[in-house]
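What you see is the complex with one protein chain gone and the rest in place.
Letters A and B name the chains as they come in the text, with residue numbers starting at 1 for each one.
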Amino acid sequence: MMQAALMVPCYVDTFYPHVGIATLELLEKLGVDVVCPKDQTCCGQPMANSGCYEEARATEEHCARVFGSFDYVVTPSGSCTHHIRNKFSAGADSPEKQKLVRNTYDLVEFLHDVLKIRDFPWATFEHKVALHTSCSAIRGLNMASMSERVHDTVFSKPKALLSGVSGIEFVEFERVDECCGFGGTFAVTEEAVSAKMGYDKLAFMQKASPDCIISSDMSCLMHLQGCARRQKQDTPFYHVAEVLNGVSL
Amino acid sequence: MNSTQALSRNTILDSVRANQPAKLPMPSIPHFHMNQHHTNQPADLVAAFCESIARMAGVVVTEDVPDLDSFQCAKFPEAKVICSAIPEYAGTIKPASLNHWSEASKIDVCILRSPMGVAETGSILLSDIELQVNTIAFLAHDLVVLLDPKQIVGNIHDAYEHPYFKLRSYSVLMTGPSGSGDISGITVHPAQGVKTLTVILSSALSPTPNASRRMG
Partner (left out) sequence: MSTPVDQAKNAERFLADTVHEQRLDKLLWAMRMRRDAAARQVPEWEELRTLASEIKEHTLSNLSDYLIQFEAKATANGMIVHWARDAHEVYDLLAGQGSNMLVKSKSMLTEECEWRPFLERRGIRVTETDLGERIQQLDDQPPGHIVGPAIHKTTQDVAILFSKKYGSDPENEDAAYLAGVMRENTRPDILDARAGMTGANFVVAETGAVVVATNEGNADLSANTPPLHICSVGIEKIIPTTESLAVFVRLLTRSATGDRITQYTSTFRGPRKGAAMHVILVDNGRSARLGMKRFWHSLKCIRCAACMNTCPVYRRSGGLSYGSTYMGPIGIIMMPTFEIRKYSELPFASTLNGSCTNVCPVKIDIHEQIYGWREVMEENDQIQVVKKEAMRVADKVLSHPTLYQIATTTVSTALEVLPHFAVYNRLNAWGKHRDVPEATTQTFHEWYRTHRPKTNEEVRRG
């Protein structure tokens, strides 16, 4: 039985535990032996992205120690995976760190590329979905094609997975891969621009009349949901893990 | 070069030498052909040229124009000063008669010949040879350019193989009349330069063997 460590991003742990639960249950359904190290905290992204490199060191080193012995580390977060795989340079080098960098997967990547699952027979979702894929996932992890590269074959790993859920329908909306505006600490340091980007993103999505908005990154959804609720929009938001795990609206 | 200049030159070059990264190789540039929608067949190149120049508000005349005089009279009835830069047509003035570069601004219409067109972009090539007075290219109000369709090359790579770019003091790939999108992103023609550009595509007007070309 394949074993994988589950990394729960700090903001998922605190604000969206149901996403962590859905991820865990989904992996267990797929026959993975999931270990959830209790000493985990954070990948260091908030500090590193703020340029506070020095102040990310201890956190990154701790993360490497906690997760560095596993062959697979799975996290329901494109941005955390991107940080670990591509920018994990604040902490000292070590065999654990190198292993962690190699073995961390976003949940979608893990399902699509490692387990190679395409069907989710326990899940039904007869709704129209606006699928948002984060910039980290698209341009950092190559989880979907990007509109800038006009000759690339169009593909989307989250869409491929979600297509295995009976009844799901995807709506098309404009500016599909324009950034939602979260951007980490940008969300507060450039609050006005961040909020406007979020409002605009929602407007493009809402024009297509989706029943809900889905993403594989809760950080984007946290921001978009905040913008939506402030505008008194009650569109539901779901993480990909929840839909694949069989959530109902 | 005076001593201050020599100092600047040497300081800059020393700084560049000290800082430039480890040498990286020059890639070899493939010979790209026109895209899959066009081949290099002459008929295709003419069609592509016409499509490209039309996008830039250039006008193409593909029918024979046996009489340049009646052509330009019909097209530019108000024009008074017709400058001809080609030997086979007299016009009212020749470029040589301009005493000052700025006098090109009094030209209503100038008739020129271009040695090359580019299908990819709809450009025509002009140099100090064809223009004789460079400022005609943008101070005259309207330009009429004769182009032998056999002289249309496929793409910009082909275009830059033309010897003018290594030999002439001024050469321009001109694509349609002057324009600007600077006001609120709205494309307008003209801007500062020529108001209209008309290209006459006709072999019938190719230069006769004894037509001379003045070196500018």
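The rule we apply is simple: a residue touches a chain if its C-beta (ideal position, glycine included) is under 8 Å from a C-beta of that chain, and two chains touch if they have at least 3 such contacts.
On a predicted model such as this, the values are computed, not experimentally measured, just so you know.
Across the complete structure, the visible chains that the omitted chain touches are A, B. The chain not shown here is touched by just one of B:Ala47, B:Val61, B:Val81 or B:Ala191, and that residue is B:Ala191. Only one of A:Met146, A:Cys212 or A:Val247 touches the chain withheld from this view, namely A:Met146.
The chain not shown here is touched by just one of B:Thr11, B:Ser70, B:Ser97 or B:Ser203, and that residue is B:Thr11.
Although one chain is not drawn, the whole complex shows that of B:Leu68, B:Cys110, B:Leu139 or B:Ile200 it is B:Leu139 that touches it. Residues 4-5, 8-9, 11-13, 15-27, 29-30, 32, 35-36, 52, 55-56, 101-102, 105, 120-123, 128, 134-135, 137-139, 155-157, 159-161, 165-186, 188-194, 216 are the ones on chain B that touch the missing chain.
Take chain A: the residues that touch the chain left off the picture are 5, 8, 10-17, 20-21, 24, 34-42, 44, 46-47, 49-59, 61-62, 68-69, 87, 96, 135, 138-140, 146-151, 175, 177-179, 181-200, 222-223, 225-227, 229-230.
Criterion: only the chains that are shown with their structure count from here on.
Chain A and chain B have Cα centroids lying 53 Å from one another.
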